[in-house]
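What follows is a short report on a single structure.
With one protein chain held back, the other chains of the complex are shown just where they sit.
Should a chain be cited, it is by its letter among A and B, assigned in written order, with residues numbered from 1 in that chain.
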Amino acid sequence: MSKMNASTKAPSGPTALSLVRGLAFLVIGFLAGAQLVSMIRLAMGLPLYLPWNPKANQYLFTEPAWVLGVVFGTVAFMIGTRVFDDWFRWAKGEATPEHPEAYQPKGFARFLTISYDHKVIGIQYGLVSLLLFLLAGSFALTFRTELAAPGLQFMKEGSNIIGMDGLQFYNTIMSLHGIIMIAAMLAGVAAMSNYLVPLMIGANDMAFPRLNAFSFWVNIPAAIWLVLSMFLGGFDTGWTGYPPLSAKAPLGMQMYFSAMYFVGMSSIFGSLNIIVTIVKLRAKGMSYFKMPIFVWTAFATSIISLTATQLIGLSFQLVMFERLFGMSFFNPVNGGDPILFQHLFWFYSHPAVYVFILTGLGVISELLPVFVRKPLFGYRWVALSSFGIAIVGFLVWAHHMFTSGMAAYLRVPFMYSTLLVAVPTGVKFFSWVATIWEGKMTFQTPMLFVLGAISIFLLGGLSGPPNGVVATDLHVQDTYWIVGHFHATMFGGFVFPFFAAIYYWFPKLTGRMYNERLGKLHFFLMLPAFYLQSLGQMQVGLLGMRRRIADYDAALGIDTSQLLITIAGYAIGIAVLIAVYNFYISAKRGAIAEANPWRSRSPEFMLPSPIPAHNYEQPFEVVGEPYDYGLAGSVYASFKPVKPVDTGELPAGAQPAAAD
Amino acid sequence: MASSSQKKAKRVLIASSHALFARGLSSLLQSRQQKDVEVVGVVSSVEQAILQIEKLSPDLIVVDYDDESLNRDEFLARFVEGEKRLRVVLLSLHDGEQALVYDRRMLAAAQVDDWLEEWSRSRQDEYSMVQPEQRISKNDNRSDNMRHFITAGILVAVVTALLIVGLGQVRLLPVAASAQAQPIDFLFNLQFQIIAFLFALIVVSMVYSIIVFRRKPGDTSDARHIEGNTNLEVAWTIVPLFVVMGLAVLGSDGLAKTTRAEPRALEVNVIGQQWSWRFEYPELGIVTDVMRLPVNKQALLHLSSIDVIHSFWVPEFRVKQDALPGGEEFVRDLRVTPSMTGNFKVRCAELCGLRHAYMENDVIVMSQEEFDAWVAEEQGLAADPVERGRKWYTTYGCNACHSLDGTPGVGPSWQGIYGAQHKLADGTTVLVDDAYLYQSIRNPASQIVEGYNNLMPANIAEKMTDQQVDDIIRLIESLK
Partner (left out) sequence: MTTHAISPVEYRKKLSANRLGLWLFIVSDAFIFGGLLVSRFYLLGTSERPEVNQVVGLVVTSVLLLSSFFMNRAETAIAHNDRKTFLFSTLITLVLGTIFLIGVVGVEWPISHFDGGAASSLFFTMTGFHAFHVLTGVIFLLVVYRNGRNGHYSAEQHWAVEACAVYWHFVDVVWIFFYPALYLIGLPAL
């Protein structure tokens, strides 16, 4: 009747790993797609291939062939990873096992192959995030080295760096720095949400585990096409890809657009999964206002990325059609309007920044009570403020367009809505301070990063009003003030909290403890360096330094600041490398961690470290508030012990003893 | 978390006038805890207890709460005056398993009454094993609370002031050289001050907390159980709401000031292209690549582009506006009233491709008289075509990609090419003569020299007359 046996047989050999098999399929699929277009060209009487001539924007296959190759290659990759297998079976009317954990290689290889376990997927996202972060960071250090002094040092005009003129090389790696960092943040947000949400609500996995695996794996081919763009002429538009410039850009532009489509798909399906999981799989007794605060932020984030992401896909798709089919949406010559692109693009890309930071802010709210031993101040208000930010965030997009030439009167309502976002954001800041006030703080690495995050996010947020007020924005738009603003908000809202989260949940992920000294070194190097970088960027921007330029006029008098910014960048890079080393060495050889080193009330800390495959063997019931530190006898998640546990560890559900 | 193994046994003093109680408790403690506990004495009055505390240095005193003869209030009042580490357990046999522990280090003398009152109230609520660290009523630390707020508040004010002064010492904005810069700089300064205050408010509070509200070593208890305060929440929602709305109102006003139109402003068409600017004075019939403006007179700039989106910005003027391609429908206006003479630069502020970094032209603000003199001079065109050609060379942006002296650039240098043979990208060879050069200017994509990219905008010579094109050809011819 059902062919369940076939799916439980473990694959073997090098193609057992989804990554390897997928890549092999990707190459074949790409060639098939590109060849298909070439054949069609042949049938139309056009030459099959173009000579390889980068200067003339010719890369063997025509642009349509490359695009179809990318599409086929991505689909083939996904088929190769076996992510579609169960769905294909359902389409054929076959049954599939509930938890197909047939092939679980040992050690690190576990992360190179498909898994439906949200914890494995979360770690996979996290590893990809760190990798992308390092890649984009190295691009940044490359052009920061160029920018350390005025004049062109090595990205010279007329030079040839990987086939591109020095300035084109700058434009390309600057653009890639932007979009790869964005991808790294999306992956990091997905890492945290995927790993934590089911655990925090008492579920044993996400609502749709296979869709979860799909959402992760589709990022891999996307990353490949993105990096490939460097070797296909690059692109000189920045990640914002404004036409008409993007309609004229080299082939690398198409690779970027296509890659983003798949990254968007990952975002959309990932967030769909999170929403259904939160709505449908909460433990008994966990009403919405009894969820851990991080779940609230994951919820709000997911609503944004579920809906708004489609618009960046659409805006890029339309430029792709302009290039491929000679269509006219944004080209004013033929009835198009370049400003339409900006509306469509920013309608996603502004809410997107809240996607980047809301979960990070959730981490801050989640960790503070634990390290301060005090309830989260005004939990309901903090929870609702996430939704407040999400909703208002949909209404502000045109503040990126104050100088764009859109209807002048539109600027005023968008100024009002933009400044309004400060209100729910302020609620968070004041709540954090009130949580800390009169607490009993300890300062392990996660807490350091949380405190650092608050101050940096504050700096970033406070540099917002000059951008929101139209008159001052006229001066700062497209300058390094903006660059300083968004780096500070991103570091404060994502990077620092992401590191805090990794350190904090490290024992649950790996069963081992990270090295506290290295953690502190990471923090004390990164925080001042980042302040130096931010303040430097903001200053040079105000003084006239435009963004997205490889060289600046010495007459601006900003040489010293630029040098300091570069040095700060290197310091940040070293700090990150220290962290990566710490994660690696601690995962291998760190001290074995206890179940709940932070004495947290959150349910995932009642499980052993590392967390077993299906999370909660017996479900828990929520019988109290999540952050009732200081209220003796209060219990949050009540487990009914199945049998007496004598492992020396805390039995699941037991409250850790309070007194020494 | 289990008892950190003390090498010494805990010394216990029992205070009760009931011998049975004392003896019973004593033997109970010793049998249960064995080596960990040593009952060092039994007292039956407050005086004796105080004496024995001095003499025996117990770690723990168990007080019989039911013993009427022990004036526990007085006991506690006297007890708290010591300095050594000491804990007291108030034990009552009447009220079930009620027991209360408090630690001398935690309780101030003034707090005793409140604490006792709280405890007797709480017994009716049936709390068990209540730790006073957790159950101190709101009144207890009120004076401490106030002290913290006031200290932090003062520090916030001081740091705000320091920040504002500090910001004033740093070079933050370029010199303000336009009338539009006035309302803009006013808004900047206002916002910098607000930023300084808000930054100080949060960061000083945090740093204060980090220093003052640390966990003391060995204290593993939780902090006060404060869930929230609705009034505070409402306040810090409403007040920022009013502040940002107020800022928005001021911002609208500021924006209106920057866009205020003066009648009979000097009209300048500003045309951006990859990668230079061109300025046309329609009323004066002048075309130039250096924008000259009379001081204190509003210039109405009509911005447009012939290829991609550029953006016009002189930092000293503050205001910025994108220049869009697409013809008349997409021309956008920007009003600038220079308020200071001098040499400035306009640099493109919207990424426009390869040489965006170098898309800059000079802007010279001069007195009205000097401006008028310049106009007169410009309107008389040079007679020599080569000289005119040089003018068009910069005006129409040829200089962004072609040099006159052999320096390599984005496009071929013009030096020595006239009359030479050139190899094209498609393999053919051509003679560089008038016809070839005319074709290269009017229809750039049709002939690409080998080794160069097709980057010259197709419509770069849209606005050029044939005479102007010919002037350029004459210029090229003159370059050996």
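Rule of thumb we're sticking to: contacts are C-beta pairs under 8 Å (C-beta built on N, C-alpha and C of every residue); 3 or more make two chains touch, one makes a residue touch a chain.
Predicted model, so just to flag it, every value in this text is computed and none were measured.
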Shown chains that the omitted chain touches within the full complex: A
Candidate in contact with the missing chain, chosen from A:112, A:134, A:152 or A:327: A:327
Sole contact to the chain not displayed, among A:121, A:306 or A:543: A:306
Residue among A:19, A:218 or A:344 that touches the chain left out of view: A:344
Per the touch definition above, residue among A:15, A:35, A:58 or A:96 touching the missing chain: A:96
Residue of A:279, A:408, A:577 or A:623 in touch with the missing chain, whole complex considered: A:279
Chain A, residues in touch with the chain not shown (by the definition above): 2, 4, 86, 90-98, 207-208, 211, 268, 272-273, 275-276, 279-281, 306-311, 313-315, 318, 321-322, 325-329, 334-337, 340, 343-344, 347
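Keep in mind that, in the parts below, only the chains that are shown with their structure count from here on.
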Chain A-chain B separation of Cα centroids, rounded to whole Å: 21
Residues of chain A touching chain B in the complex: 55-57, 157-158, 165, 167-168, 171, 236-238, 242, 244-245, 248, 332-333, 337-339, 372-375, 377-381, 403-405, 408, 411-412, 415-416, 419-420, 422-423, 426-427, 429-430, 433-434, 436-443, 451, 454-455, 458-459, 462-463, 465-466, 468-472, 474-475, 477-479, 539, 542-544, 546-553, 555, 557, 625, 627-633, 656-660
Interface residues, chain B side, partner chain A - complex: 1-4, 127-131, 134-135, 141, 145, 148, 170-174, 183-184, 187-188, 191, 194-195, 198-199, 202-203, 205-206, 209-210, 213-216, 218-229, 232-233, 236-237, 240-241, 244-245, 247-248, 250-252, 254-255, 257-259, 307-309, 311, 313, 315, 318-322, 324-327, 329-330, 332, 345, 347-358, 360, 408-410, 425, 448, 451-454
